[in-house]
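Note that one protein chain is taken out, while the other chains of the complex remain in position.
A and B label the chains in the order they appear, each numbered from 1.
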Amino acid sequence: MTCLPDRPPGAPALGLVIDLDTCVGCQACATSCKQWNASGHSGPLPDLHPYSAGAEGVWFNRVHSFEAGEGAAGRTVHFPRSCLHCETPDCVTVCPTGASYKRAEDGIVLVNHDACIGCGLCAWACPYGAREMDEVAGVMKKCTLCVDRIYNETIPEALRQPACVLACPTKARHFGDLADPQSAVSQLVADRGGQALMPDLGYRPVNRYLPPRQRQAESQPIEDQPTPLDIKNPLLRWMGRVLTR
Amino acid sequence: MPEGTTPAVPRPPVDQHVDYSVPVGDDVKSTTCYMCACRCGIRVHLKDGRIRYIEGNPDHPVNRGVICGKGSAGIMTQYAPAKLSAPLLRVGERGSGEFKEISWAEAMEIATGWLRQVRETDPRRLAFFTGRDQSQSLTGFWAAQFGTPNFAAHGGFCSVNMAAGGLYTIGGSFWEFGEADWDHAKYVLMFGVAEDHDSNPIKLGISKVKARGAKFVSVNPVRTGYSAVADEWIGIRPGTDGLFALALVHELLRTDQIDLEFLARYTNATWLVVRNPGGADDGLFARDPNGKPLAWDRARGAVDAALADLSPVVIGEQSLPDGRRAVPVFQLLAERYLDAEYAPDAVAERCGVPAATIRRIAAEIADVAFNQPLVLDQPWTDVWGRTHSQTIGRPVAFHAMRGISAHSNGFHTCRALHLVQMLLGAIDTPGSWRYKSPFPRPIPPGPPPAGKGAKPNTPLTGNLLSFPQGPDDLLVDDAGTPLRIDKAFSWEAPLGLHGMMHTVIGNAGADDPYPIDTLFMFMANMAWNSAMNPAEVIRILTDKRADGSYHIPHVIYSDAYFSETVPYADLILPDTTYLERWDCISVLDRPIGSAHGVGDAIRQPVIAPDRDVRPFQDVLIELGARLGLPAFIKEDGSPRFKDYPDYIVNHQRSPGVGPLAGFRGADGNKKGLGEPNPDQLQRYIENGCFWRDQLPPEQQWFKHANQAYLDGAKAMGLIPNTNQVVLQIWSEPLQKFRLAAEGHGERQPPAALRARVARYCDPLPIWYPPLEHEAQDLGHFDLSAITQRPMAMYHSWGSMNAWLRQIHGANRLYMARTKGEALGLSDDDWVFVESRTGKLKCQVKLMEGVNPDTVWTWNAIGKRAGAWGLTEDSPEAVRGFLLNHVISEWLPAQEGFRAANADPVTGQAAWYDLRVRVTRADGPPVSEPHFSTLREPPNAPRRIEILQYLVKAKA
Partner (left out) sequence: MKPAPSIVFFTVASGAGYGLLFWLGLLRPTGLLPQAPAFALTCLGLSLLLITAGLLASTFHLGNPQRAWRALSQWRSSWLSREGVAALLTYLPALCFGFALVSGASGLAVAAGLLAALGAAVTVWCTGMIYASLKPIAQWHHPILAPGYLLLGAYSGMALLAAVSAIGGVVGGPASFIVTLGLAGLVLKLAYWQIVDRLGPAASLASATGLEALGRVRPLDPPATETSWLMREMGFRVARKHAAVLRRICLLLGFVLPMLLSLFAGQFGGGLAVLALLLAALTVLAGILVERWLLFAEATHTAALYYHG
């Protein structure tokens, strides 16, 4: 099972496209993910020492802030990080038990919590730090792409989307089939130069990040006229102005 | 998700490990979120009475289905162990935290006893102050019924500058009474906003603006959050936005890029101002015998400024029929701001913004406003009865918040921003800033504040927080002494529209102007993050008189959680959580209206409390009845209202006007005005717990001069008359205060305050350095220090939330890398932050995106050890810190009088005027000041080490 499935070219590759140009770092995707998944497919997502020092828990989505570039060209970038549902992820192939698997049909990478021995090797193999150990249950957990929402027939169709996508107040998160070049998400990636993270490692992540857009060129002062010296009594300009209601 | 696209999800693959279609829960209820004051609609999914999932309500006009980081963590707020569980009576010394649990019957007896005694003797001795609540229409009404003028909510330390600056200038405000036209704006200029009350609408708006490719500029000393995604970040020096704005005014005037037509039609630019230096009428509007302001018509001379066929002149001193001299407002404005004092080159250095940038921004906004007007094929009719075939907008939208208002010059800065908007003609037009219904209102809205003549057992009639028009409306006695404990509406803060909660305890501690007996607080963490200088508040709350009695004899407090303030009260009335009670986001207070129409909302209980707690509003209504407050009892003395829902439905402020505007009338078909509808709450629930009126398209713009709009709003009871709301460039109320300070009129400020009133009550916007900076060695205290709201935490009230506190468990002091490195500092080093009045210790983080002369931190992350159900080793108490410890509540004493560290016009607390010095710290790695650990309330739940929240339905 941990061998990667044969995925015929064009097989759906469900994933997220995250727009770093509009993400304001509000953490809505992080906490909405936490609450959905706490009682979802992977639940519970334990929190250790919740009301004292060293509080930490299992989160499938974590939002960082970075600063990039220098001087006037510098930027602050908020950066949500979750599983990228890679096409050729070692997190799956290193798994000794077969608990970690990638689905042939939609490309979602999941963990079978009943088979996982909690060895942690998959987390070592994931360059993106996307795997989260549930130390209480002793099993590995991770973003499921909200597999229990996106196909959930008890949820109205328009809401069959990942919790983080629905929550995002700046609509910086988009969900769809990245294998279909016609899909809205693929179009976004094409238009905005969506980035794969650490492509050199060869994991072929499905999720894409839209980099911050080039800032709008600062227009030149439209005119510096009249200069203060030109106008002897500037008020006179308005003196004769005929105004009506 | 891009609007309108539902992603094509393939058929679910067969996967034995996945249950695809587990029902979310067994019940779902809509209500209104209260993890912050944004008032988003939420849907709470329940399973066996426990919360499974909270999502944004897609139909809700505020958030349209999205939900923020706090709102999504509501489960952990609901199940936080810090929740108070029963009424508490203090048994030890104040602050000792020794309480015993008592019954509600006892608690009500005690509270009634204390309050009755006050009401029967001197009702002013009750100070009733509430924090971030949204029930001021009830609490304020209750206070007036009680008969005390001493009521306010948190507005005075929050954003009254913004509210007052707007309401006295344009009849609405940035704050909660206006919004950018996110759908059409081509240029958005945002000043000093990190999060705002409009959290989700702003985020939705920013996403629209960015998707459209409109330019978004953020003026802010710090480049995070909204500023991080702005097309241009202007890292201004704190407290100098007013200068920046007035330099924009200068540039727009110099280059004659102004909308003179707009000014002539919609503002008082054409009104004539009497020029009589030294005279009692100097600076007042020239009026006709009916009191109507006059303008100078090209053909007819001085005429009613409101005439439809006016052809006004805007320059030139004129002789009035009575011989006095007068000039149009526009001339006064042009004369002042064309002065070289306001030229970009003159201000650049102080603002920390290059002059070329200021010139460019002026040119850019002018270009968008005048060369790229937004034309909608939407006819509308103005107050002069003329129909315009199109609605033409100046698509430059401004928004501003506490980066402006939390400075002592914020009121004028806010007016300066409105002045720029008016010059551009960018008020309530397509693409510009727009009023949120029920605004605009007359300027100022009136009537004046109630509060004079407090008498035993007698209600005060009118609104305690209202709108003075001049000296006569101030709440001062004949000697000029304030009538209110907080001194709002006195010469120290003539436009203290929201009261001054930040001075209440300080003044009470000094019996200035008089002692109080009972301090009654609701939802305000005054012994911590909402105090300027919490240590001093704690000192006063525990201060005793010579006879051993407490200086403030009684403190009653309602909180829902074990906050830092709880141990300092004598009687605790534990509140429910927001998911356990009814609430009313009322049109009488700050409703959820938008530019598209008026609206309001309710909260309904979605789960039952499992503790001995009661909704505070129920308690207040019962107290009202027990005390015999006329509006809360029937003729026979029995309670008029069963509980809060009963009040919401049946209370009428004036005939037909109640807390909720929707579904009124016997059959629920009336809006705004209508008799109470017994099914009203049910109708709200069926509608998703909100009601919203959609303005017809012809009423949506130029509402200040849109006849159909004004007629409609009047019919709904939103405004008193249908007159044009003329925008006030020159503010006559301010000039009246100034004239008094110059020795005119019956009511004049005391000598010590004259110069101050004269200076700051300028009828045109001015800029002055933050008052806190005066009499300080700015070379020594070389950095400005400010805070920002983290998006994932609401003041102090998220630390009990197991999820949110993982995100913000401790805070650091951010400073410019260049500055930090010059001090030899690197990340996480410990430093002292020293101000004129205090010193604290914390860790630093160096960054690039901050004005080099500024340091900042996340607000209210630092907590007192033992509070909020957290152990004393929690990072909130060990590494977290509160900037408030070095903020002073008073300005350096001047001319023998002690002034609040506040805006001299509105009394707004000047949190962001703070100056500090940063030095390397030694000693143990614990933040300072570090107060003693608070003792837990009785019967606090046992602390768990592992939390595994799970509420799951079966597939």
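Just a few scattered comments:
As a convention for this text, a contact is a pair of C-beta atoms (placed from the backbone, for glycine too) under 8 Å apart; a residue touches a chain by one contact, two chains touch by 3 or more.
Just so we're clear, the structure is a prediction, and the values are computed from it rather than from any experiment.
Of the listed residues A:A28, A:I108, A:A196 or A:L243, the one in contact with the hidden chain in the full complex is A:A196. Within the complete assembly, A:C95 is the residue of A:C95, A:L145, A:L166 or A:V206 that touches the hidden chain.
Mapped onto subunit B, the interface with the missing chain covers residues 224, 806-811, 845, 847, 875.
Contacts to the hidden chain, counted on subunit A, fall at residues 1-4, 20, 25, 30, 53-59, 62-70, 73, 75-77, 79, 81, 90, 92-99, 115-121, 123-129, 131-135, 137-140, 195-203, 209, 211-212.
Assume only the chains that are shown with their structure count from here on.
Spacing of subunit A relative to subunit B, judged by their CA centroids, is 33 angstrom.
Residues of subunit A that touch subunit B in their complex: 12, 14, 21-28, 30-32, 34-36, 38-41, 43-53, 55-57, 59, 65, 67, 70, 74-78, 103-106, 110, 112-114, 136, 147-148, 150-155, 157-161, 163, 165-177, 180, 183-185, 188, 212-213, 215-216, 218-226, 228, 231, 234-239, 241-245. Partner subunit A is touched in their complex by these residues of subunit B: 1-2, 5-13, 15, 17-24, 47, 52-56, 58, 63, 65-73, 75, 81-82, 199-200, 203-204, 206-207, 210-211, 213, 215, 223-229, 231-232, 253-256, 260-261, 264-265, 270, 298, 307-316, 330-331, 334-335, 338, 340, 343, 356, 359-360, 363-364, 366-367, 384, 386, 791-792, 800, 802-807, 809, 847-849, 869-871, 873-875, 878, 943-952.
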